[in-house]
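Removed: one protein chain of the complex. Kept in place: all other protein chains.
For clarity, chains are labelled A, B and C in written order, and residue numbers in each chain start from 1.
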Amino acid sequence: MADPKRRTLPSWRDDDRLRDECGIFAISGAERAAELAFLGLYSLQHRGQESAGIVAIDGDGAARAHKDMGHVNEAFDDQILEGLPGDFALGHVRYSTAGSSSLRNAQPVLVNYRHGSMALAHNGTLTNATELKDRLSREGAIFQTESDSEVVIHLIARSRREVPDHQVDDALSQLVGAFSLVLAVGRTLYVARDARGFRPLVLGRLGDAVVVASETCALDIIGAKYERDVEPGEVLRIEDGVIQRLRPLEPEPHSPCLFELVYFARPDSRIWGCSVDRARRAFGRQLAREHPVDADCVFAVPDSSNSAALGFSEESGLPFELALIRNHYVGRTFIHPGQAGRDFRVRVKYNPVAELIEGRRVVVIDDSLVRGTTSRGLVSLLREAGAREIHFRVASPPIVAPCYYGIDMPTRKELIGATHTVEQIRDHLGVESLGYLSLDGMRAMVAEYGPFCEACWTGDYPAPLVDLENGAALHRTS
Amino acid sequence: MADPKRRTLPSWRDDDRLRDECGIFAISGAERAAELAFLGLYSLQHRGQESAGIVAIDGDGAARAHKDMGHVNEAFDDQILEGLPGDFALGHVRYSTAGSSSLRNAQPVLVNYRHGSMALAHNGTLTNATELKDRLSREGAIFQTESDSEVVIHLIARSRREVPDHQVDDALSQLVGAFSLVLAVGRTLYVARDARGFRPLVLGRLGDAVVVASETCALDIIGAKYERDVEPGEVLRIEDGVIQRLRPLEPEPHSPCLFELVYFARPDSRIWGCSVDRARRAFGRQLAREHPVDADCVFAVPDSSNSAALGFSEESGLPFELALIRNHYVGRTFIHPGQAGRDFRVRVKYNPVAELIEGRRVVVIDDSLVRGTTSRGLVSLLREAGAREIHFRVASPPIVAPCYYGIDMPTRKELIGATHTVEQIRDHLGVESLGYLSLDGMRAMVAEYGPFCEACWTGDYPAPLVDLENGAALHRTS
Amino acid sequence: MADPKRRTLPSWRDDDRLRDECGIFAISGAERAAELAFLGLYSLQHRGQESAGIVAIDGDGAARAHKDMGHVNEAFDDQILEGLPGDFALGHVRYSTAGSSSLRNAQPVLVNYRHGSMALAHNGTLTNATELKDRLSREGAIFQTESDSEVVIHLIARSRREVPDHQVDDALSQLVGAFSLVLAVGRTLYVARDARGFRPLVLGRLGDAVVVASETCALDIIGAKYERDVEPGEVLRIEDGVIQRLRPLEPEPHSPCLFELVYFARPDSRIWGCSVDRARRAFGRQLAREHPVDADCVFAVPDSSNSAALGFSEESGLPFELALIRNHYVGRTFIHPGQAGRDFRVRVKYNPVAELIEGRRVVVIDDSLVRGTTSRGLVSLLREAGAREIHFRVASPPIVAPCYYGIDMPTRKELIGATHTVEQIRDHLGVESLGYLSLDGMRAMVAEYGPFCEACWTGDYPAPLVDLENGAALHRTS
Partner (left out) sequence: MADPKRRTLPSWRDDDRLRDECGIFAISGAERAAELAFLGLYSLQHRGQESAGIVAIDGDGAARAHKDMGHVNEAFDDQILEGLPGDFALGHVRYSTAGSSSLRNAQPVLVNYRHGSMALAHNGTLTNATELKDRLSREGAIFQTESDSEVVIHLIARSRREVPDHQVDDALSQLVGAFSLVLAVGRTLYVARDARGFRPLVLGRLGDAVVVASETCALDIIGAKYERDVEPGEVLRIEDGVIQRLRPLEPEPHSPCLFELVYFARPDSRIWGCSVDRARRAFGRQLAREHPVDADCVFAVPDSSNSAALGFSEESGLPFELALIRNHYVGRTFIHPGQAGRDFRVRVKYNPVAELIEGRRVVVIDDSLVRGTTSRGLVSLLREAGAREIHFRVASPPIVAPCYYGIDMPTRKELIGATHTVEQIRDHLGVESLGYLSLDGMRAMVAEYGPFCEACWTGDYPAPLVDLENGAALHRTS
């Protein structure tokens, strides 16, 4: 077998997909909390597949951590979970930007400071992390990781305020950018979302226990009941089952990430109060209205585009097919066969059902286009399978600007939507027609849940890009 | 991480699914044949997930083997493949019956006999394996594995005939039951299917190289061109790109396995000359005709029932939904959380999209029912998600008899279809209505490709159950 | 970490050492026999470090095997031992010749044949293995391993005799060469040594249980009491604590391996009725008498030459030093540093204590010279450490001929003693003087325990080299 012990992960990952950078989970007041955190993380696996970690805090306030590279069910087993006793736990799954996917950067971060142990799990990206780091460094702070979380931890530890509630407030008020976080100080759980509310965070109950997670699916898997979203700017203090609202952050216009609805979130989750599946269906229907086509059938690039494709089918009346089957054995380790030609990775991941394609005019729905390399490979697979006409439809607008709020995205010049016209992209993909959902059309579908951050489609960034404006490379790991 | 080095696999597997027992692959005449075998096996992964093996034979006839537990991409890596040089390779993926999933039983089997090296990869089950083993044992044979393959190997080695062609003929003519096999004797490839043709086997070309595989998807992934099925009873000899037909096996009425079309084969494969996806769609449509229902939507138990559900939707006019999302991170290692309640495994594997279920009358399509435990768990998930009515539809008839021809199946008394009436099953599942596709209806959909083995639905076994009739426990591993 | 899961071991091993090819162990009639076998193998680790295996047989005669690459305490853990229940167990540790150190060849071999399960662990080399294999192959036998054990197993299984006692007799009487073996047929233990008695085998008791092992140290570690050696040609049948002597093998002049006393056996073992330590001390004393030298001190190449060096010191009156310290962290995996120069491996393994060497005339005692490469490296280390004169003394005669009776040895042309005169070797090593123990002197020291096989020093082979004479490559794995 390939060596699973490497601290740095093997090379293959689909870099034509955007990656959310984290999923977070916290539970306070439930027996065997680490086990529930495990399950929660398991359901949030799609938000981060490179490392997983849990910190558990027992009744005496003793905190224990386990973190490892890999999927949740690789990083943990029964024996490890037994070594994490307590009724209070934080969990984290993580992607990371290239080159830094080491165990060192895995979360939650667990430290000791003057009030005892402190653990933090964080989703998002601070746009002033470098500025804060520089200031903290000048004041004598040392940094052992590359993650924003360590910045937050330092701010709390260095606060002049006397009690943790105020220290947390002090720290959070200095942060700019996107953050949804869960923080344990001793046996107290703090929960916060940035004032614009970029990244999701939901609150639920499992009996008397309080549960916090990136998405509702993490509540569902443990049988917890969804109560409400943590509001943008909200700061909560949770102890012994009591949820207390602390002073909220300075208010800002809300700008939750619309891309969560397009691609990141799990279709059975509710994000921004909206069913993910329902939003995607609506995008698909609107796409059909905006870019109708005379064709024989419609199908998705599975699995993330399935809902949109169903919506397109509904609206257009074209039959919905499952003409591309996704191979789920792909795994992360992979050989690099010299024998296999171009488009090998696409070929390994997607299996076209020739029967449904041959001689037909097909509409292919993808949720978004990043670099366009996968789509191009898919098109050539579909041609080989005998497609007569290929009409490509994208259930979101062209991505023209990188995200600085928690999504791991290529630079602007790698984004095909930023560097090519739609006609150029059509030509590049080699399809008969190409249509993107319009931003207005998209907005209209989810108007009641917005407004949203649409920066990746517009280049208008709701939160100041402090470090970028200072000329610093943006700190990309959440 | 959990220990991946155990020779015996961790415990969790969905035992409410039938398992095909093997996928086989052979390629003769292509550079770096082991690499192509790797890819072929990768695409046949659904046919066997417990071990994988490749034997490669180089230009001097030297044979090298590597076998390991786990998925194909866990069992092999670049370095291992480099250690398997040659232009001729056999490959095998395998399930196994409980208790015997050890590396020892992994295939291909590689031995030396009087004509040099001999390697065999085999899919199917011999119904006279015990009889043959007993006879061979009496004659002094020793058995190092529990697999039928070793029986075949012994028969060849012990044949009184002088040349391999005749030895193979001698051995194959003694086999009763189901077998599709690829056999390397020195640098010669032999390919055979039993006279009734239970298990699939297809023949293709990659340039001048000859490729043989359980399903067409293994040809597709390496870009090989499908030529034809290996015929029931056909015995081929392949060397230097030349395919020669040897004396065929004693003819029998054909009875290819119809269950391959229902569940086992990959939807993008063609089996028995028939598109798997198309067959399943037809089963779904017929199911809608036989068991119509007034409901709001229809959805599949993913992924294997998707095609049937689409067919049901088409015929019934009910909208097709993706209301159950399958979690593909499940993996094989799994913790056993005390915190999670009943139906935990179902809950971890399937995520219901509440939005699409709540308050609605839903039709759930499954391809088949084995024990019924998963279905029952799913029903309670759907109730929790707020389904108003649940109408369960099964796109094949009740399974009433175990398979003895290569499918790993529970005993008769564990088969819910064998021990309960449809009404009892409906009650057990707790659904408003339940309908199975009729055997006649099913047959009609694929009449042009039949006749088929329908033993699991009828108890009529096309090939004699020699060992069973002799009172021996059937030898279940292929 | 380096990957421990490879089925083939990493490359570094000291190929300037001879290797015994196996250690064997059996215990019948003791609770948790596999655990005791583990301990026995642990103490026999020096006889084989590439793989370890145990077969345990429970009260119902069910046999279970576990084998793995690596040291005994890497191949087994508590959990694995728990999976090997029963009061009867066989164990084996193994070296192997280059290229075949795969798990496939690990022992004990466990098979089923007409009388049920049969397991064999074997130390030695059959000199007619190829002849037997050829005959067996012609009769239709298949060979799955390269080990002699499989030949023995086949002979038993193919015997025309009716009961196991006679089958074993039938098989053993066909073997030529060296074998000490333990064999389980059902719940019966058979024990045998070839008629010349090349390889050691001892018999002991642990309460009522019977224990058989390659060396007495394996009895000591489990607290068993040594009873006697299994005699050359003796065949024992052991069941329910009763030891029964079966018909012995055709008698031959005895020729136990004298090299066991020189190097292989553990110094705390008794071999051929003789204390290994005592023999080596006597060799050292005789060496001092034969090759006296005016020097300041004497020390050993640790650890195997320690006893001889003490003997030399005693006789010569030169003070004994521990001037070379052996590094025991060497391990089997090793990097290949470009930075380290010639003699790197010697440097990593032996640490000279400069204090004891600088400016002195030293006598270095080695038990034997194979290729001479290590000795040469050591000499240059000693020069660097400031040795004024180096007098090399070898506590056995020059090796001039390869062993065909169970020792893994280089070919004749790689043996420095076969291709160079003593003066040439002295020059090659770069020492002031070199002296080998004479064969006569050596014999005299252990005369009461002989006669012995001295083939490696004389080229006179006691047992016919059947295969070699037939022109076949000798089958070197035991």
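Definition applied: contacts are C-beta pairs under 8 Å (C-beta built on N, C-alpha and C of every residue); 3 or more make two chains touch, one makes a residue touch a chain.
The shown structure was predicted, so the numbers you read here are calculated from the model rather than taken from an experiment.
Considering the full assembly, C:Asp220 is the residue among C:Glu131, C:Asp169, C:Asp220 or C:Glu315 that touches the omitted chain. When the full complex is taken into account, the listed residue touching the unshown chain is C:Gly70, out of C:Gly70, C:Gly116, C:Pro410 or C:Gly430.
The chain that is not drawn here is touched, among residues C:Tyr42, C:Tyr263 or C:Tyr461, by C:Tyr42.
For chain A, the list of residues touching the undisplayed chain reads 4-5, 7-8, 65-66, 68, 83, 103-104, 109-114, 118, 137-144, 153-154, 157-159. Although one chain is not drawn, its touching partners on chain C can still be listed: residues 1-2, 4-5, 30-32, 35-36, 38-39, 42-43, 45-46, 68, 70-78, 81, 217, 220-223, 266-268, 270, 275, 277-278, 303, 306-307, 310, 314, 319-322, 325, 327-331, 333-341, 347-348, 351-356.
In this section, only the chains that are shown with their structure count from here on.
The most central chain, judged by C-alpha centres against the centre of all protein C-alpha atoms, is B.
Each chain's centre was taken as the mean of its CA atoms, and the one lying most distant from chain B is C.
Centre-to-centre, using mean CA coordinates, chain A is 59 Å away from chain C. One inter-chain figure worth recording: chain A and chain B are separated by 36 Å, centre to centre, where each centre is the mean of the chain's CA atoms.
In chain A, the residues that touch at least two other chains are 1-2, 5.
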